[in-house]
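Beneath this line is the structure, given in structure tokens, with notes to follow.
Of the protein chains in this complex, one is absent; all others appear in place.
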Amino acid sequence: MVNLTTKIGSLTLANPIMPASGTFSEDLFEVLDLNQLGAHVTKTITEEIRGGNPTPRVCEVRGSMLNSIGIPSKGIDYFIDNVIPFYNQYDVPLVVSISAQTADDFARICERVSVPGVDAIEANISCPNIKEDGKAFAMRPSTTHAVMTKLRGASDLPLWAKLSPNTGETIEVAMAAEEAGADALVVSNTLLSMAIDIHSRKPKLGNLMGGLSGPSLKPIALRMAYQCAKSVNIPVIGCGGISTVEDIVEYLIAGATAVQVGTATFINPNAMVTLLAELEAFLQNQNIQNVSELVGSVRDEDAADAVVFMETAP
Amino acid sequence: MVNLTTKIGSLTLANPIMPASGTFSEDLFEVLDLNQLGAHVTKTITEEIRGGNPTPRVCEVRGSMLNSIGIPSKGIDYFIDNVIPFYNQYDVPLVVSISAQTADDFARICERVSVPGVDAIEANISCPNIKEDGKAFAMRPSTTHAVMTKLRGASDLPLWAKLSPNTGETIEVAMAAEEAGADALVVSNTLLSMAIDIHSRKPKLGNLMGGLSGPSLKPIALRMAYQCAKSVNIPVIGCGGISTVEDIVEYLIAGATAVQVGTATFINPNAMVTLLAELEAFLQNQNIQNVSELVGSVRDEDAADAVVFMETAP
Amino acid sequence: MSILERLNAGEVSSATGETHEADTRVKSNTPVNGEYRLLVLDAPQSILNCQPGQFFHLLCPVTSAHQPYLRRPMSIYGYSAEKGELQFLYKLTGEGTRALAELKVGDTLNVLGPLGVGFTIEPEWQNLLLLARGVGLATLAPLAQEAKRLGRKLTAICSARSQDVLMSIDYFESMGAEVITLTDAEGTSDMDSMRRVIETKISEGVVDAMYTCGSNRMLKLLQEIGATHNIPGEIALEQQMACGLGMCQCCVRSFNRKGLITQERVCREGPVFGIQEAMAW
Partner (left out) sequence: MSILERLNAGEVSSATGETHEADTRVKSNTPVNGEYRLLVLDAPQSILNCQPGQFFHLLCPVTSAHQPYLRRPMSIYGYSAEKGELQFLYKLTGEGTRALAELKVGDTLNVLGPLGVGFTIEPEWQNLLLLARGVGLATLAPLAQEAKRLGRKLTAICSARSQDVLMSIDYFESMGAEVITLTDAEGTSDMDSMRRVIETKISEGVVDAMYTCGSNRMLKLLQEIGATHNIPGEIALEQQMACGLGMCQCCVRSFNRKGLITQERVCREGPVFGIQEAMAW
């Protein structure tokens, strides 16, 4: 039988498939057996209660979607009292995604969610850093380093940094996160995009712009996951556009230790469990005993360093 | 009758539809009446003779493609002797795309192609700047400003800067190009991506990574075109993922004065002429006399500046 | 046992057993009039425990002409566990519904549902009134079936551009409802006429609860009438949806709950809400 066990630093997962933050909630238990997942990853929460962005909050683009949900949040207290206990019914590691608009606020919520029942913290650093010029922490190595250092000081739990594709410095940002003490990287969040209704001439999202997710994002996030795996020594968790088992295998070969499935769950709520079964079947067919054998097995021998680390298409 | 005439600075085009560099060549005359196009845009050329990247040079991703053609070039002399005369048979403005790996080389080819029969120069500044850290000129405002200043000094022809999506500083780069004297911006080039063959475990492109083009790129390039149009006073030419007339109208509403059609021509070689007919029909149906009435007509009144200029999805 | 084996053995499955992703087979897919089509599906029993007002999330087919990506929410127009049948009445709108229209007899359609909270019919609500226009009929139609099953009296006020685009009149009548038709063509569908018709019914004492769906104007009208005459009511609302299950929080609308403005998910807390808490938009 195939061994799907996956280690993300000190954390051991029964398998490498988990949901992406914001595309998963307690509600999915109605359709899917939540015990099958490698981990549970919650929607990003903030310390304060927040309303989220104006509607419409999603729109469709060819073969993918945009969202500008924002981070509606019932606040940390509600979360600790209601959400953590829900997930603790399951024997699956719980990863809590957090965010804030300044490094200090970020550290505070990090400390507050470091409670029993939480197994790792995912820092959604793709949100605007309002103390600086409003660009997301994850867009620059310096701001990434600063915020991750603060978070590292605020919690002893495994700390994952979720990177953004909205940068020309993927590798520098990845290395900054590692240096500041991140235990893993999640690669990546959504890509800033836009769509306009040609009849009303209004932006299709209430918030004007939003993040691209789904199959269109895959080749971009895969490239980032590959670059990150090549440049850091901590595990990389691939995320972006996964909808088939081939996509998952591609991420693993590129160097990801595990993957997060987001938008695909909206199209097929059973996607994660189906993909898990297909991954097992794929490994069996290929006579691969251990899923970890795939990780980083890309045959890129000929590629010069300069190519691996390039940040633009020539 | 609808007026499709479009002005890009001092250059007047019969209509706003032109090919994107590298997705068009003399060969298309066999399928399509080249006189119908708003302009002819050549594949990027370099001064020296170059071979291009290893094969495979293209691969398919869900609903789009990657390419790492590189810039195979027969050199400037061949170009001047053979290509320019070919296009001069047509009564359509000729735009020559150029590139080089240092700002000085760039300026030299810019000067050398500033010959009669050429109506504008498109600077493909998405190529690696080997004198610096190998990142493309278009990834940073400073390098963009430096190279565009040199180019501006080297030619009196209208000068277009072609931007890259591989940056977190779209607006800063756009403003740098304008300040350095660009007459228009082409937004944008392809986005760095990757695909792996899960059976051979080899990258699907001989060059490891390559640029994403086609429908997947559209929401990203549209967002960039919008941001650029909001932040500069020179015309913006939209480019990325256009395959339907709705796509073109979206770009125009977002603020683009004209558009370039790339990958769609590979799928439907008649695409540009079909789209032109459909654009005319659309304007007629909507009772719009002049295509310029669409330009920048996006109803974004409510959007705060901070949102327009943000560089990450919240 | 491997996951694959457990999946096949049915051991890995829905925890509640209420909501399912299921493949259905197209029995028919025919035009009702210019813009509307009726889709009849052969559906498994597992998804037929439906309530009026609930909806399904449809995975529209992908073709060379139409490439919808997200699922599309559709109210249940008809359901029958006996016949193993599920029906949707849909309006040709864009990519997704046009793709639906391409479905041929025998094709497969993947559906997710039943979803959301449907209409309430309290035991003391013996006389029901529904007010529908356009595609709203699709949402309100199953109320007639339920009213009949529960032995309640139903008045259906159906509004449309003209008599020939009025749908489902026969259906409502076959369910024993009294049908009142109002049309733009005859000048009987404006808000004042509607109000008069409803208030006449109220004065006849045959309105214990009112139901409507979709439109802002009808919402406001029923809110006023309901407040004046102290008659409860419900409205089914629409909002753009991605997941349909409550996960993504894209489908929120504002509600006035005990003086506080709250955001509720149409797919989860709705699509049916109390008429007085719903907010006009």
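Residue numbering begins at 1 within each chain, and the chains themselves are lettered A, B and C in the order written.
Assume contacts are C-beta pairs under 8 Å (C-beta built on N, C-alpha and C of every residue); 3 or more make two chains touch, one makes a residue touch a chain.
Worth saying up front: this structure is predicted, and the values here are computed from it rather than measured.
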The omitted chain touches B, C
Among listed residues B:S64, B:S193 or B:S231, the absent chain is touched only by B:S64
Given B:F24, B:Y87, B:W160 or B:Y226, the residue that touches the chain left out of view is B:F24
Cross-chain touch to the chain not pictured, restricted to B:V95, B:V186 or B:V273, is B:V273
The missing chain sits against chain B at residues 1-2, 22-25, 27-34, 36, 43, 51-52, 55-65, 67, 69, 72, 214, 263, 265-270, 273-274, 276-277, 280-281
In the full complex, chain C touches the hidden chain through residues 61-64, 67
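Keep in mind that, in the parts below, only the chains that are shown with their structure count from here on.
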Relative to chain B, largest Cα-centroid distance belongs to chain C
Greatest contact count: chains A-B
Using only protein Cα atoms, the chain sitting most centrally is A
When centres are defined as mean Cα positions, the distance from chain B to chain C in whole Å is 47
Note: chain C sits from chain A at a C-alpha centroid distance in Å of 36
Chain A to chain B, mean C-alpha position gap in Å, rounds to 32
Residues of chain A that touch at least two other chains are 61-64, 67
For chain C, residue numbers touching 2 or more other chains are 67
